[in-house]
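Everything on this sheet refers to the single structure shown next.
Excerpt of the complex: some chains, original placement.
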Amino acid sequence: MTDPPERSFTCLARHLDGSVEELPKERIDEIDKLTDRDGTLVWVSATAPTSEDIAAIGREFRLHPLALEDLHKQQQRPKLDTYERQHMVVAYEAVPAAPDGLSEIHMFIGAGWLLSVTWTATPLLDAVRDGFAARRNGGPDTTGTLLYALLDAAVDSYFPVLDTISERIDALEDRVLEGEADRESLAEILYLKRRLLELRRVLAPMRDVANALLRRDLEIVDASSAPYYQDLYDHLVRVLDQVDIYRDLLAAVLDARLTVASNSLNAIMKRLTAFTVVLMVPTLIAGIYGMNFDLMPELRWPFGYPLALAVMAAAVVVSVTYFRRKGWF
Amino acid sequence: MTDPPERSFTCLARHLDGSVEELPKERIDEIDKLTDRDGTLVWVSATAPTSEDIAAIGREFRLHPLALEDLHKQQQRPKLDTYERQHMVVAYEAVPAAPDGLSEIHMFIGAGWLLSVTWTATPLLDAVRDGFAARRNGGPDTTGTLLYALLDAAVDSYFPVLDTISERIDALEDRVLEGEADRESLAEILYLKRRLLELRRVLAPMRDVANALLRRDLEIVDASSAPYYQDLYDHLVRVLDQVDIYRDLLAAVLDARLTVASNSLNAIMKRLTAFTVVLMVPTLIAGIYGMNFDLMPELRWPFGYPLALAVMAAAVVVSVTYFRRKGWF
Amino acid sequence: MTDPPERSFTCLARHLDGSVEELPKERIDEIDKLTDRDGTLVWVSATAPTSEDIAAIGREFRLHPLALEDLHKQQQRPKLDTYERQHMVVAYEAVPAAPDGLSEIHMFIGAGWLLSVTWTATPLLDAVRDGFAARRNGGPDTTGTLLYALLDAAVDSYFPVLDTISERIDALEDRVLEGEADRESLAEILYLKRRLLELRRVLAPMRDVANALLRRDLEIVDASSAPYYQDLYDHLVRVLDQVDIYRDLLAAVLDARLTVASNSLNAIMKRLTAFTVVLMVPTLIAGIYGMNFDLMPELRWPFGYPLALAVMAAAVVVSVTYFRRKGWF
């Protein structure tokens, strides 16, 4: 969040005849003329607006004071709020470049117009804008289909994120099973856990928003667009399913990591025990022949010394063999 | 997924008089003539269709754009989608040979016809096809009974999979209780955990689909086929119950494994302690008689050396006996 | 399941005047004459029927194909299925002698008759049969009260099972708190966990069946028998509460076991440390006086040797006292 986000403002209107008109920011106060025209669909998209921009937009679209406050404060929970003449939808897009990987979008829907506000330039807007401007027919043609296009692009942005997380969990699992219980893997587990919790935090209420759009009798979702919103809802449920599976897998990896650590401790202790025994037995033998008794016949034997060494070597060989057989070495 | 799946296309029509007609793929555009005939049940089954096949099928059956998109993308969540004139059911069959053990099936149901699309050749289709083609009477005779036959075969495919998992958990439990806390058992636990999570991911929404078919007033499930769909639902609930029990058992096995590892560590440490004491006591005695004091009467005793050895041996015997009694050896 | 279960077949009819008539198996095809008589209650009870028996029964009572399939396959989930003219209830009785401790019962209820099928001879049937046959008045007098009598006996069979489990958990807890973290206690924990999961698997749907009998408007449960079914439901909820409490206690015992093992490891390590220090200090002293320096005045002292021994003894006494004070011995 070091660089200030690029500010932008676009106002597009598509008339009934399919012609697309673009209004510069200066003529923002003429928007109501456009929205009053029958069959004209107006889309205003603002990125990183200043406080003054927000105030101007609020006046022009007669936004509710609470909606304005949300625009100022940001960090809202995904939600669908219904004011007298308007609806507000708050959603989040996955943007890997953003500091917490998420980009907030506020959308306001009124009769014939949709206003979307974001704080980072996201590919989502460009994609939808291309569809809106280029295709005379086939592009979104009601506020309902435009809202769907935006939400659909937002939801689709989570799939690559989940794929990355899935790969990182697979890599973690492999590393842990290979016994690499290093500190990095623990930091990675905690990082992924945090990521999944954050994804869950925005995706669960987004699913509820999709469901509310489907279930409540709102004029923006009509019979022909209902299957699209159902599809949106299905996708969100699928994404949430994945998030929950990854959480479970992550928990299993953490458990496995603890088990691997405990296994490896057992292996180390077996080795310590084996080393201790292997080295202490010849030390004891050396100690015995270091005693100063007057009468120790072995000390006088001509081959006493090599024999003692041989006995020590034999003790080492026997104990090493024993422990190797038990798998302690 | 190395071999390309075998492509196939079958169009069967059973007329009111029980006669079964098969249409080659080339005459796919004559399907609407068949479906228009009163009392004729048409079943089109496509395996591993190309993009062009999907487009052709889509045109012929007037599939909804979202349904077509799902056919192209695959990897859908099991669901029941209702479009204007059609229903779409997505389900999964357990196919041990498939890379993730699951095979996706998309089924479209319209007035008098059912279209099923799969991406691997599954025994399910053959079984249902035999029933459809061979038995003049008694085979599925409405889209509702045909859909049931397909879903029932899909659900039945999970029982052997669960039996295998159950046996593997039993084997795991035995191995863990015998103290074999090896790395393979941990990999096996993680593998089974993943399998169960994947099964849960497809089975829970399939149960919801079965429930939706029962509860919602759809024309495809009439009074006489309701008990069959109830049975389907019961089977799915049973399978899910088992999946949950296996998850709980697996978690218990993982816990047991940690406990076994900690027990075995205790045993190792007891042995290390016992070894250390058993070997250090005679070493100390040898050290004492290795001291160079002028006046050490024992050193002059004729039986000093054998006596010292006897004391060492006694110390070893006493300590070994002591630790064996405590069960540390 | 080594011995084949004893096959049996009983058909009892109680007429309005209280007289009880028994029909031999051969005259099974006369059952419909009995059920047609006004006010006559017919109870047919079959144990371990062969496939042919099932087919014959199915024909006589006009059972639904799915119900017949369930009879053939067994291992159903407890459920209440409603077919056109009949209801089917599947329940489980706790039978300690059975391989998995459970015995399946299928009950079919029609107008004036009840058919119960089991696969093991259970005390339940005898108890209910005595009530049915002996008491002219007071025994079950409608299909509803007969069904209740069977289900009530089935539910009551779980109480002694739970008492046994409770005692075993208490014994486990005592053993674990006494520090006996042996392998048997772990196997016992896993066994009880499995038992409780299996009990939960049959008891939870049985509770749902009892609830469905109460809530749905079925003709078999009338106003006067409703309190009895409410009682049945209460008992099932109580049994399930106990199962859940035992699961929680078992989890706590497993946690406690791990903690006890970790405590005992600490005690062992403390002892190892203490032993090592206690034995190494005199060994070091012996080593010092085993050095061969020309000028070591102590070696020449007349009481050098006993003094050295005294110092060693003092070191042992001091370190033993020190560690005993710290509680490491």
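First chain written, first letter: the chains are A, B and C, and each begins at residue 1.
In this text, contacts are C-beta pairs under 8 Å (C-beta built on N, C-alpha and C of every residue); 3 or more make two chains touch, one makes a residue touch a chain.
Treat the numbers as computed from the prediction; the structure is a model and nothing was measured.
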| item | value |
| --- | --- |
| Subunit count for the whole complex, all chains sharing one sequence, 3 displayed | 5 |
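Throughout what follows, only the chains that are shown with their structure count from here on.
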| item | value |
| --- | --- |
| Contact graph of the chains (line, ring, star, complete, other) | line |
| Superposition of chain A upon chain B: rotation angle, C-alpha, nearest 5 degrees | 70 |
| Chain whose Cα centroid lies nearest the overall Cα centroid | B |
| For chain A paired with chain B, centre-to-centre distance based on mean C-alpha positions, whole Å | 26 |
| Whole-Å gap separating chain A and chain C, where each centre is the average of the chain's CA atoms | 42 |
| For chain B, residues that touch 2 or more chains besides their own | 258, 262, 265, 269, 272, 276, 280, 283, 287, 290-292, 296 |
| Touching residues (chain side chain B, partner chain C) in the complex | 173, 177, 179, 227-228, 230-231, 234, 237-238, 241, 245, 248-249, 252-253, 255-256, 258-260, 262-263, 265-266, 269-270, 272-273, 276-277, 280-281, 283-284, 287-288, 290-296 |
| Of all residues in chain C, those that touch chain B in their complex | 64, 66, 76-77, 79, 81, 83, 181, 183, 186-187, 189-190, 193-194, 197-198, 201, 205, 254, 257-258, 261-262, 264-265, 268-269, 271-272, 275-276, 279-280, 282-283, 286-287, 289-292, 296, 298-305, 308-309, 312 |
